[in-house]
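Only a single protein chain was left out; the remaining protein chains are all shown in position.
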Amino acid sequence: MHRRVSCQSDQIRKREKIKRMADITKKVVTGNHAVSYGALLSRAEVIAAYPITPQTEVVEKLSEMVANGELRAKFINVESEHSAMAACIGASATGARAFTATSSQGLALMHELLHWATGARLPIVMANINRSMGPPWNIWSEQTDSLAQRDTGWLQFYCENNQEIIDTIIQAYRVSETVYLPAMVVLDAFYHSHTMEGVEIPNQSAIDAFLPQYNPIYKLDVNEPHTFGGLTSPEWYYELRYKIQSAMDKSIKVIKDTAREYEKITHRKYGLLEEYRTEDADMLIVAAGALSETVKEAVDLLRQKRKTRIGLLRIRTFRPFPKEDIKKILKNVEIVGVIDRNISFGNEGIFFQEIKSALCNEKIKPGIYGFIAGLGGRDVMVEDIIGVADILAKPGNKKDIVWVGAKI
Amino acid sequence: MGRGKDMKLSIPEIEIMSPGHLACQGCGATLAFRYAIKALGKKTIVAIPACCWSVIDGPFPYSSAGVPVFHTAFETAASTASGIKAALEIKGIGDVNVLAWAGDGGTMDIGIQALSGAVERGEDIIYVCYDNEAYMNTGIQRSSSTPQGAWTSTTPVIKYKKMPKKDMIEIMVAHGIPYTATANIAFPEDFIGKLEKAKTIKGPKFIQIISPCPVGWKFSSHLTIKIAKLAFETCIYPLYEVKDGIYKVRRPNKKKGINEYLKMQRRFSHLDNSEIDNMQRWIDSKWQNLIEKEARSVPAEKYESPKSTKETKTTDIV
Partner (left out) sequence: MKKQKSSKPRVGKIIFKKEGDLPMAAISMADMRSNKTGKWRSTRPVIDYSKCISCMICWKYCPDAAINIQDGKPEIDLDYCKGCEICIEECPVKAIKSEKEKK
């Protein structure tokens, strides 16, 4: 009897899966094209972008989609990233869903306008391909470009694979348009941008229901003439900043709710953080981006070969920083190694600082150690992660910060 | 408000800009905006970068503009306006003018890249540079629009500006812009006429309007119009337009000597006769040049974009 029931439900599940398969398309795409598909499904209305390696394919694909009528949008071939963001700001303020993509130097050039988008409360979504900053010229992966924009008031999501990139772009719009803050979806140069992976392209009508047309409370409208961003004295500027912080706080719940809604249509769930084999772990590696896939492999290996009780905490959402969830997860752990593919010169890795600061007032907290790895696209191998675990496992005093694999 | 039956006004009566704004007494830039918005009407969206108008417009939660305004970063008037226009187009709103309203610094210095990009792309926007010939909002610092010989707070008297003013109109002409013109706040009918013409032309339009600044040019506020008129009459600031390559220059009844213009403004008070003579020669040659350009001017080559061999589903590509 019991067996039959389970058979029946298996069949139902199978049937549902087949039905779902009919709705979705499978494609093998690069991370860059995953971004383009994310923007396509989100029905971006104005795209303004400037080319930079390794982002170029994103906008090439999008301009192709616009040219062949697949995406009904205006594509503005601006003369700089600064103008790209300015055009997105103008478009978003007029009530259009705006999109751009950039990387490294381009993001740095946009810096001024990242603040502007936040201050004007415009839900622009941008993909940033993590690439190192020059000089010297280097086009490979590093997180310093996006993390240097930490204080601009943008939501920041770090993706692990190409599927997550598509899914995150779509969700980012919904979160952004709920809290009126811009969002940056971050992927890794080459590890994502130029690497092909099989992905599911969600069904457009499902996404349309999930992400209805953008219809802001205030916009540039000749029937209701408002001025945006006029001179504001200390009397109210302060409170307007408080509103941005409140929106960031609120976004924690919105991100979770959005993930739940998204799961209903795609059966894929993303939260603020991803825990990998953390249930019984007393040692945790914290990482973000493509690097975390390598960590997962190392975790599996260590658990299998050495019976190390190790897990991964992947930072998916960097802004808002999910402090409370991090505290809960790290409470039960003895030792934590934070791997940063970035550096704040004169101090330490940026994720490392943030994790430590989240725990600073906790009575019980693990030992936390920082590891710099893979700057400028240096490959971080499974052995490197095992090396990190070795350092963490060794009793006694440890260096505050270790440069993994550096020839020093 | 009402006017007598027979009264003929030379500019539209409609008053969209509200009084109570924060401009200094006798501000030329404010008059320029008042005229511009009379010409373009309520169906206009304005992008204003950092400039005097960031303040004149009024503090949050007020605005004197009377039309939707987006205050934007210093170098982004043209690119923000491009974004606004793109959004309107994708939403099928075709009857709204997009006006980029910037000072000379925001146009000729920090904003020239974005402006050049927008004009080259053929954005359907109207860009007006209200030219008060220095960074007035920050306290009268030199810009590339500051004329030769002028004092500013960063070109003190012993080191007054040696280089002539940047010729923005020629830069626009070199872009092949469909329409560009100078204007003058003393001749609002001319300015409004040019804006009305600009409204009917597809593509980028650039108008540069001289807007005397009592504080920065150092003259008493009642002289704003008088000085603006002299700028035209002495030909230091000629009134002309270039439409599809054809120059049309408006000539003063009698060309006056530059000294008359200079002596009314204390920013030039340090200049001696030989320096004034030099300046006169430069103005004369520039004016001659302009007149010759007008005589020589031939219609710009019409660039017809080649027809696509493939049918596309939409024409939304910019």
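Each chain gets a letter, A and B, in the order it is written, and its residues are counted from 1.
Just so it is clear, a residue touches a chain if its C-beta (ideal position, glycine included) is under 8 Å from a C-beta of that chain, and two chains touch if they have at least 3 such contacts.
Please read all numbers here as calculations on a predicted model, not as lab measurements.
**Student:** Which chains here touch the chain that is missing from view?
**Tutor:** Output: missing chain touches A, B.
**Student:** Could you tell which one of B:H21, B:R121, B:K165 or B:R267 touches the chain left off the display?
**Tutor:** Of the listed residues, the one touching the omitted chain is B:H21.
**Student:** Any idea which of B:I171, B:I225 or B:A300 touches the chain not displayed?
**Tutor:** B:I225
**Student:** If the hidden chain were put back, which of B:M7, B:I158 or B:V298 would touch it?
**Tutor:** Final answer for the missing-chain contact: B:M7.
**Student:** Over the whole complex, note the residues of subunit A touching the chain we left out.
**Tutor:** 119-121, 180, 217-218, 224-230, 232, 236-237, 239-240, 242-243
**Student:** Hey, which subunit B residues sit against the chain that's not shown?
**Tutor:** So the residues of subunit B touching the missing chain come out as 1-5, 7, 9-11, 13, 15, 17-23, 25-28, 30-31, 34, 58, 60-64, 66, 69, 188, 214, 220-226.
Throughout what follows, only the chains that are shown with their structure count from here on.
**Student:** Distance-wise, how many Å sit between the C-alpha centres of subunit A and subunit B, to the nearest whole number?
**Tutor:** Those two chain centres are 43 Å apart.
**Student:** Considering only the defined contacts, which subunit A positions touch subunit B in the complex?
**Tutor:** 45-46, 48, 63, 66-69, 72-80, 82-84, 86-96, 98, 112-113, 116, 120, 220-222, 224-233, 236
**Student:** Quick one: in the complex, what on subunit B touches subunit A?
**Tutor:** Per the stated touch rule, the residues are 42-45, 47, 54-55, 57-63, 65-73, 75-76, 78-91, 96, 113-114, 116-117, 120-121, 312-314, 316-318.
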